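Step one of this worksheet: look at the structure below.
Just one protein chain is left out here, and the rest sit where they should.
Up next, subunit A:
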Amino acid sequence: MELLGYFVSALTPLNLLMALGGVVLGTVIGALPGLSATMAVAVLVPFTFTMDPATGLIALGAIYTGAIYGGAFAAILVNTPGTPSAIATTFDGFPMAKRGDGSLAVTLATLASVVGGLVGGVFLLLLSPPLAKVALAFGPPEYFWLAIFGLTLISALSVGNTIKGLLGGCIGLMLAMVGVAVVGGDIRFTMGTHTLLGGFDIVSALIGLYCIPVLIDLVATPDRHLKVEQGKRGIRLLEAFGLTWKSKFNVLRSSVIGTIVGILPGAGGSIAGLVSYSEARRSSKEPETFGKGAPDGLMATEAANNATVGGGFIPTLVLGIPGTPPDAIILGALLVQGIKIGPTLFSQQGEIVYTFIFGLLIATALMLPAGLLIGRYAYKSIASIPKTLLVPTIAFLTVIGSFAIHSNLHDVTMMISLGVLGWVLNRCGFAPSPIVLGLVLGKIAEQGFVQSYLIGNATNNITGMFFGRPISLAIVALAIFTVAYPLIFAKRKEKAKKRALDAARSYSQSNGETTVQEIEEIKAPPFDPLAGLKKQIAKPRDVSGMVVSALLIVAAGWAYSQTATMSPMGSVFPSTISVAVIILSIMLLALNFLRKPAAATGETETASVSRRITLVVVMAGWVAAIPVVGFASAAIVAFLILSRVACYEIMGPKRQLIEAVAAIAIVGGLYLLMAKVLLIRMPSGFLF
């Protein structure tokens, strides 16, 4: 048995050490938003030249898989995906942590990631050459439909609020259009500035849209960030094993989806997570729990994104086409080592390839003990750390993370601006997730569409291009199924819900309005097509939503006028989206005109507005001060100010001293990680 021999040769002490070290380093880097696997792998590639090729590859692969897994920590604990792959992890991971199930969430994420990683790795081991053909079968129309399928998740994410969800998606799509267009080469919506030429960076947008609102709300009240767990329940490993076993089909399905999406060079971990999340929700018996802390949603995403690691290596090693950016760097490293990529790699240089694959599998398995150990302390420390340290630490991470992407302060400015915008929009009922989906999927959808159109037009077969290809049709069918499924099966659920509702009715008094509305929904006859509209009109008038839709009409009008000077290729997508924004906004406005004005609630805002404003002002001033006084000194000063902003109690001198030392340790530690480990040039002003 040849494979067994390779397995044994992967088991050298050095290889094991590299696998373990790589996974731990990767997990830490992945958990810090903005620091990516690409960065870590890029820096470490030269070190691997001094090693045996297989050992070097194992180290790189371990960092990569660790980073994808590490992204879940930030998603669960601070509602910010540590890597774009963990976008869908925030949907259920953060609600779980919020209600006190944080360590269960981390343990589940670990188990799912390990299973996903192993499944992807086994596919890589056994079926690489045939599976690589999947990468080639995916042409522009398939990418277009895959992106559309991803966008259908908006309907699931914004139940009862569909128009706002769709508008949010359109905002994201519009943001994705900013900058130089790949197809057509037009410069779009930069408003004459050069900083927007490259568009909005997805990672800095993620940090801004998810993390800044968390910060703004953290300083506003003295409440804890996460609920502390009751009693000593540890990492809840047995419970997590039980849940994973119960959801074994979900985890396996998500792992397979992750592997296949990973094979597609244009897709990647974020899409894998979103697609499998969507599938998990569709096939769940309790889809209504998704988005409110459903373990199944979390496991689906985490299994899928780690499966993309193995999947992504398939086209990289077989075809020389990297599936993801870290794959691209590893591919470059292979070329420099003189390893010839291609189908013959597996037969002629089997020793390197199979030792590497086994090394990757071993690294994935080592994620289990390493992850559980890190997770145990991560949740505890985030849940128990005082706000005076938590707020400035998260703020510092957002700044350092968005700076690290391109070693560029523009990204930090963009991150904070988008964050404040996201917070305001969220207050007006526009959740950040549809915006992020639009931003992540916009470019893929646009390029797929325009390329399909160009090819279809040249071959006089536009309809066939979009609707005549089997894989495309399968994706279209899945998308329709996902959107329509809740409607088709609503009736069946109605009955079950009614039964559950009788039991739950006793809670309704204490819970107030929202529950009362749900009862109305159940009572409405299922065959009345206007029921949904009536229900919508019955809601009180939403003035802030009206203001936002009016502003959106103005913005979309401006965007539409800008498309006049663009090339046809560059203008088709933005002009369509502008029109969609205008139509949706008018619908939202009309709906609100039909509604009755909201009764004065007499509810007074207990949260501190002044602290919120101070936080935003301090962060803006921070970015402005960096080029003047230097990165580290600006960070320490801002850190100390923010800890005052977040302080609700009187602290003794001893605690103040401890926190000041902690501040310097945190800032100093991360600064050194950036400057000395990742070797990013930090801006220095007249100080340091």
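To be clear about the criterion, a contact is a pair of C-beta atoms (placed from the backbone, for glycine too) under 8 Å apart; a residue touches a chain by one contact, two chains touch by 3 or more; residues count from 1.
In the analysis below, contacts and distances are computed from a predicted model.
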item	value
Which of "Signal recognition particle receptor FtsY", "Recombination protein RecR", "tRNA N6-adenosine threonylcarbamoyltransferase" or "Tripartite tricarboxylate transporter substrate binding protein" matches, in UniProt, the chain that is not displayed	"Tripartite tricarboxylate transporter substrate binding protein"
Given A:10, A:97, A:135 or A:261, the one touching the chain that is not displayed	A:135
Touching residue (missing chain; options A:130, A:342 or A:668)	A:342
Among A:18, A:57 or A:183, residue touching the chain not depicted	A:183
Given A:221, A:348, A:381 or A:407, the one touching the chain that is not displayed	A:407
Contact set of subunit A toward the excluded chain (per top definition)	38-39, 42-43, 45-46, 49, 135-140, 179-185, 187, 194, 197-199, 201, 265-266, 319-322, 325-329, 331-333, 335-336, 338, 341-344, 406-408, 443, 447, 451, 454-455, 457-459, 569, 679-681
